[in-house]
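Omission of a single protein chain aside, the complex is shown with its protein chains in their original locations.
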Amino acid sequence: MTAISKEERTARQGSDKCFVPNIVLITLSLGLLMLLWSVDSVSIAPNRIVPGSGFMLWQALGLPGALLVSVLIAALAALALTPQKRFYSAQLIIIALLLLLMPFGLMVAGALLIEPDMPQARLGVSGGFWCLLFVMLLALVEVRLRLKLSRLWPALLLCFVAAVWWLCALSWLDHVALVQEFKARDAQFMRALQQHLVLVGVSVSLSVVLGLALALAMRRFSRLNRLGFALLNFVQTIPSLALFGLLLAPLAWLASQVPLLARLGVSGIGMAPALIALVAYSLLPMVRNTYTALDEVDEATLEAATAMGMRSAQRFWQVRLPLALPVLIEGVRITAVQAIGLATVAALIGAGGLGTFIFQGLGQAAMDMVLLGALPILVLALLVDASLGALAERLRPEGMQ
Amino acid sequence: MIELIDVEKRFGGVAAVEGISLRVPSGKVCALVGTSGCGKSTTLRMINRLIAHDGGEIRLDGQPIDSVDPVQLRRRIGYVIQHTGLFPHWRVARNIALVPRLLRWPKERIEARVAELMALLGLSFDELAHKYPHELSGGQAQRVGVARALAGDPDILLMDEPFGALDPLTREKLQEEVARLQSSLHKTIVFVTHDMDEALRLADHLVIMRAGRIVQQGSPLALLRAPEDPFVESLLGGLERGLKQAALMRVRDHMGSLGPSLPSASRISIDASLRQGLSIMLRDHAERLTVVDGKDVPVGELSLRRLIKETQWEQPTSP
Partner (left out) sequence: MGTANVAVKSRAAPLQWRWPLVWASLLALCVLGMPHLEALFRLFEPDARQVVYTRASFATLLWRHLSVVAVAALAGIVFGVLAGIAVTRKRGRDFMPLVAQLASLGQTFPPVAVLALAVPAIGFGTWPIIMALLLYGLLPIVRNTLSGLLGVDAEVKTAARAMGMTPWQVLISVELPLAMPIILAGVRTSVTINIATAALGATVGASNLGDPIIAGIINNNTAYIVQGAVVIALLALTVDSLFDMLQQRLKTSRSAA
């Protein structure tokens, strides 16, 4: 009886999938349409400091352009009414198209809105534009899930889109505020980006090594376990801002007392305290995830390994570690994403990095400069999140899905 | 041959298992039966040193197990667990190949062995070898578990509630399968179960345990005939003991020759049990059954009177 009803239910669900509208995509696209026609899409400011005045979609693109965008979005909604596999593919193409059209839209807006006699004028990107970008990304996620694609394909698509944007930005989007801001300090930007990456890279790799060693030691010596976690938890209660600051004085003192350390680059401000603080913060998620990952492996499976005559090293490398690896990588992902955010704060103690632009910009009330720092940080975080997430997915033993 | 001599295990001063002495001759099947927590799993796991024993001695073929490296010891002993304990990240073939790989067999020999075992357990190689454990049904997974345990061709097989997690139909089928395998492989098997029917069906030697001690041991029929105390009797099925005993007796061994009177219309196979015979009599309202061989040729007769006499003969001491 129950078996039959279950079958019936799955059959009905199966047919549902073909004919019931995908309300998620419909909601997203209709909401987006409403936003696009009611919120400023771009703004024009006469110079860097003065806040700009906003323009709506139809003003920025002209009526034909605005209609084109709206029709594409409406098509997205229409295709969602009777979703089938090929419709989802079509939606994927529309999303890609809209994403690719965005920089060209900015070009059109620039041509339409900026008077030729105002060389200082800058085109700012406002709410409507960001909404379009954000909703498109959400729609992409939804379509990816429906088409059961792996994370790789949308990621490649986004990389392609980003490359096109980059090209446009370099050659034709001179009037966009963000591009101007970048061109004014591109060397500085590259240096900051590099510093940021070094901070994150070094601290994450250090904490991965230390975290693994610590977690293994804590598993072996149970007395270390409590003490270790108590200590790591304690570090987390200190606000990140304060931890950076607290290291200033001791390190400056240490550097003045031990010249060798000073020669190695240790000083009160700059990279050294930033790295120490970053590692201290990264250790807890790393150790905790490693520890639980190794601990959560099914006892019965491990006992089976012993009973079959595996030596403890074989058991660790062939059974425990492979089974724990996805959760372990998850720990690395959390640690890395967190470190990208924390490294931003390190700018306050002179460690450089993208945070420099944020704090400088906030200080000068130059919002485009803040964006120049914040946007790459967001992109970086998303990139690391996605790639480590994909890595964890890949490393997940196939039998574990 | 497996010998346990006065074996004892304490957990934090409390005796979990005490005074266990038993002998399983080579090629025989021994079942450890009891309620949960009676120490039967502990006893089993001491044999392959998953748990170290604290007192007494355990010998395999006369050799004390303490004198062997536990890892080497375990590679010589097959082990089957309730929830299969298959490695979720390995395909079926790799799971079965585990012990041969640990023993560093050549690659071709391992492949041949995996194919052989899968065939032996009725698992289709083409269909299943490349699946992951989570893609198998419960019965299939347990078969793979048995195949894995047999892979290194051990003389001894330990099974810890091997079919406990399966539905009754699948369980019965696997029990038959194991009985069939055993009739050709002649392993020395010790298994733990709380299912008395399973124990009666498979075991040559039955060990009843309670609270860490052996209450009674002997052949299934001997135990059914003369349970030593009410606990054993209730485990053996109480009022249904007679039926259980009849279930262990074959028609082949207890039928009479064809009488002069007209043969009964109700028939029973010569390979059936007396219990099945009784059931057919009840169903057909017949006091006599015609016994037929595999080709449906009458070869003898089973009458109710004879059936009662035969089971009585087996049970002379019972009140």
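First chain written, first letter: the chains are A and B, and each begins at residue 1.
FYI, a contact is a pair of C-beta atoms (placed from the backbone, for glycine too) under 8 Å apart; a residue touches a chain by one contact, two chains touch by 3 or more.
Just so you know, these numbers come straight off a predicted model, no measurement behind them.
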- Note on the structure: Check: shown chains touched by the absent chain are A
- Note on the structure: The one residue from A:L30, A:L72 or A:I238 touching the chain left out of view is A:I238
- Query: From the list A:L79, A:L157 or A:V345, which touches the chain that is not on show?
  - Reply: A:V345
- Item | Footprint left on chain A by the chain that the document does not show | 22-24, 127, 138, 141-142, 145, 236-246, 248-249, 337-338, 340-342, 344-345, 348-349, 355, 358-359, 361-362, 367, 370-371, 373-375, 377-378, 381-382, 385
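As a convention for this text, only the chains that are shown with their structure count from here on.
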- Query: Inside the complex, what are the residues of chain B that reach chain A?
  - Reply: 48, 50, 71-76, 79, 81, 83, 85-91, 98-99, 102, 132-135, 148, 158
- Touching chain B in the complex, chain A uses residues 298, 300-301, 303-311, 314, 319, 322-323, 397-400
